[in-house]
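These notes concern the structure reproduced below.
Yeah, one chain of the complex is gone here, protein chain that is, but the others are all in their spots.
On to subunit A.
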Amino acid sequence: MISSLHLAEKKKKKMGKTREIKKRIKSVNNISQVTNAMQLVAASRMKKAQENAEKGKSYSEQIKQIMLKLSLNKTITDDPFIDPAYSQDAQADMIIVFSPQRGLAGALPSNLVRFATKFGNDIASAGRAVQLVTVGQKIRQQLANQPWEFVADFSDMPEQPTTADMRPLIKLIRDSYVNREIHRAYLIYPGFINALTQIPTARLLLPLDLEGLELSHETESLNTEMKSNSVYMFEPTREEIFEELIPAYIETQLYQTRLETIASEYSARMVAMKGATDNAKELKGDLTILYNKSRQAQITQEVAEINAVRSRN
């Protein structure tokens, strides 16, 4: 009597375990489906952001070219935006940090936090206060905890921003600079190297460093050619055109940075989700083996029990 009760209990336990494993297989399977879908979505969004950045490249190249040409022959150092000493008495530097909107992007957000923190602290130890502007929600809280002045948050900027979406940020940067509240403005963002590699990057936005404008090779050779043999007319004046170009230049920089951040976010997510999908598949394989073993053991036990009962009778 006692032994049969004991057996029944044991049997129940075994069945419970089998059922448990089956449930886990199902949930792991669901997870892998979700992560797989997220991986595919991230891949297509990354591609789109890259394509959009590519579409805007020719504008940003040409604007750099024109600015260089404007500054040739005659230096317009009296323009505040290219005069490195214009606001050197300002108490602060501004950092504009572009970050992902959401998590599930591997080590990207934490790398960016570490980089931005170090960058800000370097500014602080050089004797200037740090004004922080954020675009993107993911790391805004961590950076807000730093002993910096949190000036503004533009996380509602869409993934494909238009001129109108960027205008407030442009105005903020421009005004702070023109009013000599900040000495320099830097962009900090996860630089997109390729789908597997994103490196936190800082770039000087203001004052403009005409020497340091990154030009493609094609533009560069074109430029030396220009230097030698062309004389331009300027209408209305060189200064007025420059005035016109500055906001456009800031805009194209912000636009490209935003798209690069998005491409980085989605490529990091794509890789993270691929890892998660692979892990889930492996786990599913292991669990299936365990499930089969447990089921077999259960059957074996049942056969043994039947035999035992028959031999007793």
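Please note the rule applied: a contact is a pair of C-beta atoms (placed from the backbone, for glycine too) under 8 Å apart; a residue touches a chain by one contact, two chains touch by 3 or more; residues count from 1.
The rule is short, and it goes like this: contacts and distances are computed from a predicted model.
Participant: Could you check which of "ATP synthase epsilon chain", "Oxaloacetate decarboxylase beta chain", "Cytochrome c oxidase subunit 3" or "Sulfate transport system permease protein CysW" matches the UniProt name for the chain that's left out?
Facilitator: This omitted chain is identified in its UniProt record as "ATP synthase epsilon chain".
Participant: Given that one chain is not shown, which residue among A:91, A:162, A:179 or A:197 touches it?
Facilitator: In the complete complex, the chain left out is touched by residue A:162.
Participant: Just one of A:20, A:240 or A:278 touches the chain that is missing; which is it?
Facilitator: Answer from the full complex: A:240 touches the omitted chain.
Participant: Among A:55, A:102 or A:118, which one is in touch with the chain left out?
Facilitator: Only one of A:55, A:102 or A:118 touches the chain omitted from view, namely A:55.
Participant: Given the full complex, what residues of subunit A touch the hidden partner chain?
Facilitator: Residues of subunit A in contact with the hidden chain: 52, 55-56, 58-60, 62-63, 65-66, 69-70, 162-163, 226, 230-236, 238, 240-241, 244-245, 248, 251-252, 255.
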